Every structure is written in C-alpha cells, then in structure tokens.
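The structure's right below; bear with me while I get my questions together.
Only a part of the assembly is drawn; its chains keep their places, and the rest are absent.
In order of appearance the chains are A and B, and numbering begins at 1 in each one.
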Amino acid sequence: MVIEQFKASANMLDEDPFDSTGLHPDPTNLLAQEHIDLGILKRLTGQSIISADQFDKELVLEICKFAALLEATEIASSRPLTGKIVITAFFEASTRTRLSFESAVLRLDGKIISIPTGQSTGVAKGESLSDIGEMFNAYGDLVVVRHTDTHSIEEIMQNLRLPLINAGNGSGEHPTQALADWFAILKWKPGLIKEHIKPRDQIHLGILGTPGSMRAVNSFLRMSILFQSGIRKISIVSEMADPLGPELADRLEKSGIAFEITNDIHAVQSDLDVIYVNSIAFLGDHYESLNSRFKLNKESDLKPDAVVLHPLARLDELDPLLDETHHNLYFTQAHGAVFVRQALFIAMLNRFDRLPKKAFPFINH
Amino acid sequence: MVIEQFKASANMLDEDPFDSTGLHPDPTNLLAQEHIDLGILKRLTGQSIISADQFDKELVLEICKFAALLEATEIASSRPLTGKIVITAFFEASTRTRLSFESAVLRLDGKIISIPTGQSTGVAKGESLSDIGEMFNAYGDLVVVRHTDTHSIEEIMQNLRLPLINAGNGSGEHPTQALADWFAILKWKPGLIKEHIKPRDQIHLGILGTPGSMRAVNSFLRMSILFQSGIRKISIVSEMADPLGPELADRLEKSGIAFEITNDIHAVQSDLDVIYVNSIAFLGDHYESLNSRFKLNKESDLKPDAVVLHPLARLDELDPLLDETHHNLYFTQAHGAVFVRQALFIAMLNRFDRLPKKAFPFINH
C-alpha cells in the first residue's frame, strides 16, 4: 500500500483528531492502514542518533508509527529491553529530558545508570570526554548524552563502541526532540505524510526562535524540510537579523519551501497552522529569554484550528491559560516523547524479536 | 471480632514487647487476632496523601497492621509493584527520607526515577511546579514530593493526575512520618488501639518541638489526637510561647486530651511514657537547633519503661548513648517507615491482588 493512500481521510483540517479524553490526538490515527516496515526501522540497529540530518522522511514516518503502536498498546509489558543498561549522562543537567528517557527505558524493563549533573570533584573535571566514552563501553549498552558543549558528542564518540543518542549538545542539535515534535504533528494531522497535498491542506508553520543557535528549533527545522510537501510556508520569528546562518538558509532555499523572517509574532500569527515556540536561547553558558514580541497567550489572534508546540520547560513566553484549549499540542508532544524514545531504544538495540504477538498485525516483517 | 478485644493481653506496661533480637518490638504484636480489613485500605486507592488530617483511627490502624504483615513476612517477594514507576522528587534534598521511599519501592519490585535535589540549571529554575506536575503524568505512576515551600504540594497537584505522597512540604506536614511514628508506638503497645483504656494504661506523651512550625511534629500531633482514648496527657516542650497556633490549639482542646506547654524537658520528663524529640525547626530556608533545655541523654531522669521517638536525622539533642537502651524506639521507628511506605504504595496503586497466598490468613477480603 503506498504512502499516498495512507489514512487518506485524515488530512482535513475540519476533522477532530483528538481521542476520547479530549487531551491528546489519538495515536491510532497513525496506525490505521499502513503496516510498520521493520526493514526501515532496522536501519537504526547499532546506530547513533546525532543529528536530524540522519533521517529521511520514510524513517521518521516508521519511527512515528512504531511510537504510535507503543502508545496505543501494552507492548511495553513484553519487556523488550530486559537485560539492557542505558547510561543517561546529563553533563548539562535537565530533569525533564532525563526523566523522559529514563521513563522510556524503565517502561520497557531496561535498567538505568545515571550521571544526573556535570558537577563532580577534582579528578572528573579534568578527564577527557573520549576517556569517559571509553569508560561507558564497559558499563552499559546504550548512552544518552546531554552536554553544554557543541563538540562534546564527537569527542565522546572517539572511543565509544556503544550506540549513542544526542540529547542536546550546546547550540547544536536535539534530534529526538524533533522526532517527538513531528510525532505530535503527525498524530494531529496524519495527512501530512502524503507526497501530494492540496495547497488548502498544507500548513503554514511558524517558528519562534533562532534555528542557527538553538538546538531544539535547529533540529525541528531540519526535520520539517523532509515534510516539504505538506508545508505551504515557514515563518521564522526571531530577534536576530540572520536567525538561520548560511548552511540552514541554503538548505531551506533548496527545499523549495517558501519562507520569511520577521521579528514580531503579531505579524504572522493569525495565518499560522502550527506554531513552534522555544524561548530558550542557549548562549555559551547561560540562557536568555525572548521579549514580549515573541509571546503567546489566550488573547493571541490564532486561527481556531492552530496548534502550538513547545519543547518545554517554558517560562513566560507561553501562557498557561492556553493549556486548556485545543491549541495546546505541547502536552501531547511532551507525553509522546516517551514513546518516540522507546521506539528508538528498541530499534537501536534490535529488540524487535521481543515484541508480543498482539503487535504483529501492525508490522510487516 | 471487635477492636476492643484485639490483643487484649498486650497493653500492660510491664510486658516486654520486644522481639528475640531485643532490638525492635515484634510486629506480630499487631497481627495476633484481628484480620486486616482491605475494604478500609482500599479507601486509599488512587488517593494522594497530603496531611495527617486525612486519616481516621481505623485507617491508621489498618495501615499499621498491613505494614506489620509486610515486616513479619516475605510478602515483598511476590513483587506487588512490578511494572510500576514511582517518581521520587526531592526538590528539598533528603537522603534519609528519599532512600526510605526508594527502598520500599524496590523491595516490592517497583522502579524509581529520581530528582535527588532541587539544584538544576537555568531553565528548570523558572519552570512552574504545575508544569512539573503535568510532566510527571507522562513519566510514572505515583509521585513522592519533598519541597522547601509549604505551598508546593497544591501547586504541583494542579495538573497532576497521579497519586502523590507529601514527603514534607516546608513548615507544613509530613504525614507518612506520622504513620511511621504510630506504627512504632502500636508495635510497642498494641493496647493503645482500644476505645476504652484504663487510666493507668494510658500514656503521658511528651513532644519536644514546635508543632505549629515543624512539619514532623505537626503531623505527629494531628495523628496522635486520633488515639485520644489512650493518652492521659500531652506535654509540649518548646522554646516558643505559642508552639501550636490557634487551629492546632483548638483541635487539641476539642479532643478532650489534657495538655500543657512548658519550655524545659526537666519539668516533665520523669512522668513521660512516650517522648517525641525533633530538634529540627525549619525556618523558611534554614534549620535551627534547640538549646540544652531540650536535650535527652543517658542521665535524663526517664521512667524505666519510657520510649523515645525521633524522626531523625538527629544532631546533639539526643545522645547516642541512649541507642543501646530500651528507651530507643527511634531505630524501630526508622526501620518501620519502610514497611509503612510499602503498605501505602500497595494500597494507593491497588496491588492487593498481587499478594501471595501466605498473606491470606491475615486478611479479610
């Protein structure tokens, strides 16, 4: 069955994709007709996940469908990660992201050893990241790393023989966040996976943030380009004159997606279908908030069906009063991240053979 | 069988309630005749535990009997929490209490994700507690929270859909500590559960501390009022002129228990049967020790059968030379806390169906 035919009925904006709780889009939206292609997912076996650039559209799609299967069923109870140890090494402390990864591991019966912060005593401060990578070889089966330094991942991989997930490297990338972002968008609007989409069904995507220096929006933008058939236009709202940098700008131009740069959300918000907000600019060693031209609240002039994404944690750029509205796709996004990470762990460690029989109807072996 | 008849022979002060090691009262003291009433314990299913005020006497009693069953048998080996994740969120760091909860979870085969301190980087510092509560929904099945701020628990519960245990909120409450306190007292003197107790078998209870501003003694005093039939008098030893505040004072007066306030332990110690010591006054953002008029040591003029409670950690207000005496009920209290917390986890998560057959003779289904 070709992707073009997949869930053809689900891409109209006037449909309600939310589940019976009204809180989250129904993950079965992504499972309706097309089987999960294990052959594509197995491309991840033994691989590290460093950048959104590693993914093509069909791989993103299979990860999202597999995550949807994990979210919709009790597959985790078959304990697919039994006997595996994941090392969560958060040299840059992050409670939210660390707990998301650890919850994903534990739900699948894997085990965790953790470095919850980069604070430590004398010795460790001077130890090289490549030595730390060598150490990990002896202690676990997969490593999740967050670090303040953009170059940390390549250094840690010099001696590492385990697969690694980059959970945020300085002003670099945060690719599993981008997968969680698109998992939320595709549950909300599965029609975006098609290759041929009518202009009226394409989305206008707004990004509040600076992709050139903010890792979450950087990875999100790179992955969004894969879905260019579903995107009418991208509007980047940033306080920077050049929020992209030459490489990203070039990439975006070659994609054929129309895009514009503005410094005020009010200039575009009433036309946006998806608004990606991220107030957090990591600037070497501290964070900086954006000012009031970059904030959303319940009075913002949003389209009735527009949805808002935010990688969280949020400060005041996103008003909690939006939480109770259908604009709120950010809680869906945060919850779904656990299942995306579960999908990656099973694929990277090739534990597909541990999936229970009830998963089989959804999988092409 | 009515509670009045329960373990009728166990409430004489001249009996030795200690087990064969001589270290701890025998938990089977609490299991001798009366079955555990699951109907009462199931009132906890899906509930949060915020304050000692939530408990009535029969609920405290069933929790203590169930904790005694867990202490006396190998029920934990039936793995009643398999597949459940408990989040231990200690925004106020506390090694002792965190480890007590975590040990309780792991002994029952549950899993842990942990926030061991409130220290974290930029983003998290500005994140609201209600957002953190929302995050927890996606990551676990039950949350244990300690925080320096008295209002933290209500904020975190705004978006939380999981059951929560308040493990200490600022100068507020610490209800599971109070349950552990009474578990120790009832193992030592099971006769105190009766409704009609002769004056000579009632206890004189001394409290060194300030219930109005110290969470452990606050919760302990609130729970003690439930056992008013067994209490002849309460003496509160505090450096504060008004250690109770109007609400607690009113509560105590309505209970009908005689009480007095003094500022020197020497004025009352020779008449006390149970002495609750807590040197630690949490004053906004730091701790303050009490002075020498509030200290116990081996030279203190205690009744031969008097027992001492202390929620620990202790500083110099409680002399380690008392450890080797039968006055020491505080180690029993600390050890028993693990079983009280196990009982709460099983009840809150309704995992009674995982109990092994050997537990059945002690349970009314």
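The working rule: a contact is a pair of C-beta atoms (placed from the backbone, for glycine too) under 8 Å apart; a residue touches a chain by one contact, two chains touch by 3 or more.
No experiment lies behind these values; they were computed from the predicted model shown.
Shown chains number 2; the total number of identical copies in the complete complex of this file is 3.
Keep in mind that, in the parts below, only the chains that are shown with their structure count from here on.
Distance between chain A and chain B, defined via averaged C-alpha coordinates, is recorded as 43 Å.
Interface residues of chain B, counted against chain A in their complex, comprise 83, 85, 87, 111, 113, 115-116, 119-124, 126-128, 130-131, 134-135, 137-140, 159.
Across the complex, chain A meets chain B through its residues 77, 92-96, 99-100, 102-103, 106-107, 112, 116-117, 280, 286-287, 312-315, 320, 323, 331, 334-335, 337-338.
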